[in-house]
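In what follows, a structure is listed as structure tokens, so that the remarks can point back to it.
Of the protein chains in this complex, one is absent; all others appear in place.
After this line comes chain A, so read on.
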Amino acid sequence: MKKFLMASVATALMAGPALANEVKLGVILGFTGPIESLTPAMAAGGELAMAEVSASGKLLGGATVTPVRADSTCVDSGAAAAAAERLITSEGVKGIMGADCSGVTGAVLANVAVPNGMVMISPSATSPALSSVEDNGLFFRTAPSDARQGQVLTEVLIERGIKSVALTYTNNDYGKGLADSFAAAYEAAGGKVTTTAAHEDGKADYSAEVGALASAGGDALVVAGYVDQGGAGIIRASLDTGAFDMFVMPDGMIGSALETNFGADIDGSIGTVPGTESEGAAMMADIVKAAGIENGDGPYVGESYDAAALILLAMQAAGSMEPGDYKGKIMDVANAPGEKIYPGQLGKALEILAAGGDVDYVGATAVEMIGGGEAAGGYREIELKDGKITTVKYR
């Protein structure tokens, strides 16, 4: 017993200093649920930034960064809040990269992050409602609000001369917010939304929903849903019944599952997904490829990298890993003035900050924080050609 006690004390003593030099960051993404095919690459993207910082050995005098993953489920607010609570209270994370879907992000923010004073940077929560949420300066996102995506989708459609569409959205914060912002922008631009109908995820059959949408008609069907869920079901049922053959898809629908499920059947369909043409995007692509991340070209991988990088750079700028100290620095490191920082240059950025200099983090997605701390937003317009997702241009 005595020996055991001694041993415990010894380990505790040894663990002490090691802990002081370790920064834990939470990674809360929906590893199960409707976007489970996107999240592994996103998490890997965020962890790349952490590994890069650890390897540089320059964060706060040589601290290492350890990611701690937790499952947001994307849809279950209770489960996501519990996961976040665990990260903060038992794992002792100093910042959170996440959450992913808008509904759970709002829940985690209101119920866990704000009460605990924890900084959260979401790579993919895009609901316009999150722009005006009460966050005590703790919440940021590297993804743009869907209010912007609605406008971009509208521009794409109007340029292609598509003047009437049917609109269906997944019945949650993300779908509703996006559908509303798109419908408002599209109608203001002179388009006509023939009908707006919600669909529930996880049903066996969507032919009834498609029947109603087909009745309303339109040149194309806008599917603001998820590629692993109801969104795919809607497209499948539309193709089966011949109701629509042209689909317009926002970010949640763009994924490799689209190619494997439908291939050339949906040729000519278009979509938008956050992304930029900046040098950073190309550099990020190289880094991801070198790291061998599966589906590394999927959506929000760069945003995830940027989210994690911003937290770590802000810590360096504040000279502290406590959220309360560094939350004010995030906007500073993200925006001008300062030396431009691209992916793979985090070590350089840490050095500049340590010396008291300024950085302007550009990162993989040309991060430019506006308003209450959200990305201004560049989008990639895609089109399906021969069953492959191809980039048309950047907006």
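Keep in mind that, in the parts below, contacts are C-beta pairs under 8 Å (C-beta built on N, C-alpha and C of every residue); 3 or more make two chains touch, one makes a residue touch a chain; residues count from 1.
The working rule: contacts and distances are computed from a predicted model.
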Any idea which of "Succinate dehydrogenase / fumarate reductase cytochrome b subunit", "Amino acid/amide ABC transporter membrane protein 1, HAAT family", "Ferredoxin" or "Oligopeptide transport system permease protein" UniProt assigns to the chain that's been left out? "Amino acid/amide ABC transporter membrane protein 1, HAAT family"
The one of A:A82, A:A212 or A:I370 in touch with the missing chain is A:A212
Of the residues in chain A, which ones touch the absent chain? 171, 195, 197-200, 202-205, 207-212, 214-217, 233, 240-243, 245
